[in-house]
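First up is the structure itself, then whatever we jot down about it.
Of the protein chains in this complex, all but one are displayed in their positions.
Lettered A, B and C in written order, each chain numbered from 1.
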Amino acid sequence: MAVRAAHELRDGEVVFVGIGVPNLACNLARATHAPNLMLIYESGAVGAVPDRLPVSIGDPALVTGSLAVAPMADIFQYYLQGGRIQVGFLGGAQIDRYGNINSTVIGDYLHPKVRLPGSGGACEIAIHAQRVVVVAPLSPRSFPQAVDFITSPGLNGKYGTRESLGLPGAGPVRIVTDMGILAPSHGSGELELVGVYPGLDADAVRKKAGWPLAVASTLEPILPPTERELHLLRDVLDVDRLYIGKRGE
Amino acid sequence: MAVRAAHELRDGEVVFVGIGVPNLACNLARATHAPNLMLIYESGAVGAVPDRLPVSIGDPALVTGSLAVAPMADIFQYYLQGGRIQVGFLGGAQIDRYGNINSTVIGDYLHPKVRLPGSGGACEIAIHAQRVVVVAPLSPRSFPQAVDFITSPGLNGKYGTRESLGLPGAGPVRIVTDMGILAPSHGSGELELVGVYPGLDADAVRKKAGWPLAVASTLEPILPPTERELHLLRDVLDVDRLYIGKRGE
Amino acid sequence: MAHPSGSKLMTMSDAIGRFVRDGDVLVIEGFTHLICFAAAHEIIRQRRRDLTLCRLTPDLIYDQLIAAGCAKKLVFSWAGNPGVGSLHALRRSIEKNPDRPLELEEYSHFGLVARFCAGAAQLPFWPMRDYRGSDLPAANPLIKTVTCPYTGEELATVPALNPDVAVIHAQRADASGNAQVWGLYGVQKEAAFASDRVILVAEEIIAESVLRSDPNRTLIPGIIVDAVVCEPWGAHPSYAQGYYDRDNDFYIEWEDISKDPERLATWLDEFVYGVAGRSEYMAKLGPERKQRLTASPLMSEGVNYGF
Partner (left out) sequence: MAHPSGSKLMTMSDAIGRFVRDGDVLVIEGFTHLICFAAAHEIIRQRRRDLTLCRLTPDLIYDQLIAAGCAKKLVFSWAGNPGVGSLHALRRSIEKNPDRPLELEEYSHFGLVARFCAGAAQLPFWPMRDYRGSDLPAANPLIKTVTCPYTGEELATVPALNPDVAVIHAQRADASGNAQVWGLYGVQKEAAFASDRVILVAEEIIAESVLRSDPNRTLIPGIIVDAVVCEPWGAHPSYAQGYYDRDNDFYIEWEDISKDPERLATWLDEFVYGVAGRSEYMAKLGPERKQRLTASPLMSEGVNYGF
């Protein structure tokens, strides 16, 4: 997923980086096709160039050698709400048919089955980033028809479309999973499968979603990770296998 | 006036300092009875210890050796509106019977006879400082019955009393002039003469106001400036006679 | 408000004893960086009760306060063990404590940052573009809206947060509480200005003249500070840029410690109730850990303040 997520980034873009796979993806992109990627962390580090894989979103390695440190009030008001962030990365326990994301609770809000961490900056990233890339492994439980709680608004939902709500950003335009890539179909905002990883069958992948996942008429070609990408992930960026696990990806 | 204004300050107070006589008064107080006076300038210098008399409110000497430099957004929001300023100093071209101050225009706003500099921070200092000391030479023209334009609200006026307006600070509780001191009478908020300088006659002084200035039943004793105070003003703080003029005070 | 100058130096025990009361609304801020665990442990030792704990990320520090029974309510925006997993004491108090559940008041990061901004500015609310399309306003009725007097747009609002007391950790401060911070600022300045009382904890107390030689580094002015505590390593297992690194191993260990209530109780007994203060705590951790975490030198250059 880290390699696919890295491919979503273009050189020179301003990216709001979350911890975990998004962070790994950003640093992989910086080491390969996007050396001028501008990493901004909600903790306040701007133009970070971490020389170790940050364990937390506020790792001291994000500050050392960065271009600027901003108070969080500036990060949320001037950078994010100010429209300066081009790409936001989000994960979530549940992503639904319209890209709404739940990172708050499984079950009822007041009497939850599982209490998740909550929004953090996710709600406002989903609203303000010019586009959002979501990273999450595909499974029926994680991709239900409708999420238990909308932490971060997607493309359409019970409160309306992004347009009717006046949300500034384009929302979750790419969902990178461990089997393929989902993207909103033109018009409805419903997610459809637009690409599958090499060796996987689109029809098998689509059954992993919790709703009848549509498949795009033409699938994007997706190449396997290059040797260099795998080397960077395994031997440089995530030596301790904090995020890539033992499978490599 | 600088000496009288300095006497209005108590050691350890947090003072919002304006340029000119207020600045001179604050530095005189710091050199005499109030060494722990905390000088805050609207330019952002906090705990300034200028080693020369600042010509402007943003003089570099206010920064060098200060305790902190704050963005102006913090100065106005967190320090002033936040209620952290105990004393504010103001001047003005006109001060009226109820302590309203005009530093905007003489004459009509749209077609002024004289265009003055305007509010700067005066309006919000008058509203938020816990108490305000006004410094201005007494004359019928400068102390009219009613000001041409209320830049900074006083104790009472066409919009209501401070209480009815919900203004947080006590307003202009002391008006230091070149002949005596005015203060609001209890209740009405109308200014009255509460002290005259040595050698001056209360009845003569009260006629310098543009309205029938009341005289307090008991006048405060006001001592002449000490030799040390005059020495500090003339030979240390304002060597170039930028503010004290040739008369000494 | 505190006296602007003069020494406010005291021990952590005195500072907590004098300025933190049962039932207080308390904020110990610091975003990953400069989280004052030393203050939290002293609060646990002094057995404060019914606190309303406010923080963007409750982190291990509030998990410990909750486990020790100090908390009545939590005001937060992201409750996890960053990069590791869950805050299990917190989760137990929500998921498995139907009789006396911890009260929750939940925002997003921006929302809670905005609450501190409003509090610091003594405004009753703060406007923002947020929450449209989200279930958060339905879960928290304190998230409201206001109509812009210029454009007619409806904007989200949060109410001011004005805690009774803030604990602010800084790299260095003078005895009056003027405090300098570099590295991540988080929302420490806003939390300090928003609070009625401020306890300033520093890794190091410096002479006023050193502080005055670089006034642009000062984040917190002494005029809003009530107590100054010198507490080296006071932020461990969090970090202080230029002093010591984050103890990521302990953050990982906490996953197992906090999962098991008995193990957590044993940990509190040993590392909090069982020590008099921070220096004993650090001694218990051992010199190897201290040495491993001590920051290597990477000094910035000075700039010219002359004129």
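Definition applied: a contact is a pair of C-beta atoms (placed from the backbone, for glycine too) under 8 Å apart; a residue touches a chain by one contact, two chains touch by 3 or more.
Computed from a prediction, not measured in an experiment: that's the story for all the values here.
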* Omitted chain - touching chains that are shown -> A, B, C
* **Sole residue of C:Asp14, C:Glu103 or C:Glu153 that reaches the chain not shown, by the stated touch rule** => C:Glu153
* Structure fact -> Residues on subunit A facing the left-out chain by the touch rule are 12-14, 36, 38, 45-47, 49, 60-61, 63-70, 74, 77-78, 81-84
* Asked: Which parts of subunit B are in contact with the chain that was left out?
  -> 19-20, 42-45, 55-60, 62-64, 69-73, 76-77, 80-81, 100, 104, 109, 111-124, 126-128, 149-154, 157, 159-160, 162, 165-168, 242
* In subunit C, positions touching the absent partner -> 122-129, 144-151, 153, 155, 157, 159, 171, 180, 182-183, 210, 213-214, 216-217, 239, 241-246, 295-307
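Here is the rule we go by: only the chains that are shown with their structure count from here on.
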* Structure fact -> Components of the contact graph without subunit C come out as A | B
* Structure fact -> Averaging each chain's Cα atoms, the one nearest the global Cα mean turns out to be C
* Centre-of-Cα separation between subunit C and subunit B, whole angstrom -> 40
* Can you check how far apart subunit A and subunit C are, centre to centre, with Cα atoms defining each centre and the answer in Å? => 28
* What parts of subunit C, by residue number, touch at least two of the other chains? -> 189-190
